[in-house]
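Some notes on the structure that comes next.
The complex appears here without one of its protein chains, the remainder shown in place.
After this line comes subunit A, so read on.
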Amino acid sequence: MSAGRRPRAVVTGLGVVSPHGVGAETFWKAVADGTSSLGPVTREGCGHLPLRVAGEVRGFDAVETIEERFLVQTDRFTHFALAAAQLAMEDARFGRADIASPYSVGVVTAAGSGGGEFGQRELQNLWGHGSRYVGPYQSIAWFYAASTGQISIRNDFKGPCGVVAADEAGGLDALAHAALTVRGGTERVVCGATEAPLAPYSVVCQLGYPELSRADEPDRAYRPFTAAACGFAPAEGGAMLVVEEETAARERGAEPRATVAGHAATFTGASRWEQSRAGLARAIQGALAEAGCRPEEIDVVFADALGVPEADRAEALALTDALGAHARRVPVTAPKTGTGRAYCAAPVLDVATAVLSMEHGLIPPTPHVFDLCHDLDVVAGRARAVEPRTALVLSRGLMGGNSALVLRKGA
């Protein structure tokens, strides 16, 4: 670490398991093409429920990817996390040989849905057969902390670990927490979020959200910033990232791909979308201040894009409040309309997309969205060839969290 310079947290690897497919490059290709992977809900036991459209992860074989002793004690959301963490480390070319000490690597994840499928199975055993039929792994598998714990155990990482349970915006907060950990002296942190909310129990929990889209057709279910906005389609999957201290990355020969430059979070209450305007604006201002970034430097905004008219309006106004006249000029995109909204994992996928967008010099479009009804330059239809150097990623949770994160290309 050079004297006098604040240590930087840089992204060196991306691991993605999403409705668009497994692996960051597969994901990016679909995102850049504006492909939609929204479709009918086909997960077992969900067919009779009034949620018709979601982003399901297909073509992911947990048995092929993860050892049996981890499979039996984990839920699908942790299977995604274990796989995505491995992909992120491969992408970062970070292997066992690079680990000087197990205490130099930490793990931070965020979760908002937990292990619903595993939990439901065990609870059914409890009331169907009795307490002797509940397996011991119920005590760990369905909790939010499961993925952090299992990633650290599987890889023998003993550095600072954490779990952020802070609503969907917690996905960004987890990355910020990882950046803080790295700036505090830990060489690297494997961080991110994955979710598997398409199990019957979990879907029933979501049916109480007025923001959930009940639309039948995949191309109409999730259309933020349009007059036809009718809520959001949920999704499963997510992304894990390798975040490293810049010098530690360079010492092992890894090139920083992006810098986690600034972050801030606020809270404005559950489903109080009008109030989220002030909270989100404040989070954006805080993230810009930490990054030492003027509003005009933002080259692309990855919007929260909830798809609820009142919330979309609040987000558009928050951008104007925080960015001034630049809010009308800066390209705004929401590629998550092509995958659905994977709760805590949604903004982490957006961060992965932002890194790839800066690397490819291409801002991906917002599938299913045209006929905009807000004064924003939303990238619709086709990807836009520009060279973004600074990206702003926004996220709001249904329970009232608002977060903003500023990423800069390289270091």
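Basically, a contact is a pair of C-beta atoms (placed from the backbone, for glycine too) under 8 Å apart; a residue touches a chain by one contact, two chains touch by 3 or more; residues count from 1.
What we mean here is this: contacts and distances are computed from a predicted model.
Enquirer: What is the protein name, per UniProt, of the chain that does not appear here: "ABC transporter permease", "Acyl carrier protein", "ATP-binding cassette domain-containing protein" or "Nitrogen fixation protein NifU"?
Expert: "Acyl carrier protein"
Enquirer: Using the definition of touch stated at the top, determine which of A:V72, A:A100, A:L207 or A:A289 touches the missing chain.
Expert: Within the whole complex, the residue contacting the unshown chain is A:V72.
Enquirer: Can you work out which residue in A:L123, A:I140, A:L180 or A:V386 touches the chain that's missing from view?
Expert: A:I140
Enquirer: One chain isn't shown here. Among A:R6, A:H48 or A:R132, which residue touches it?
Expert: A:R132
Enquirer: What does the interface between subunit A and the hidden chain look like in terms of residue numbers?
Expert: Answer for subunit A: residues 67-73, 132-133, 135-137, 139-140 touch the chain left out.
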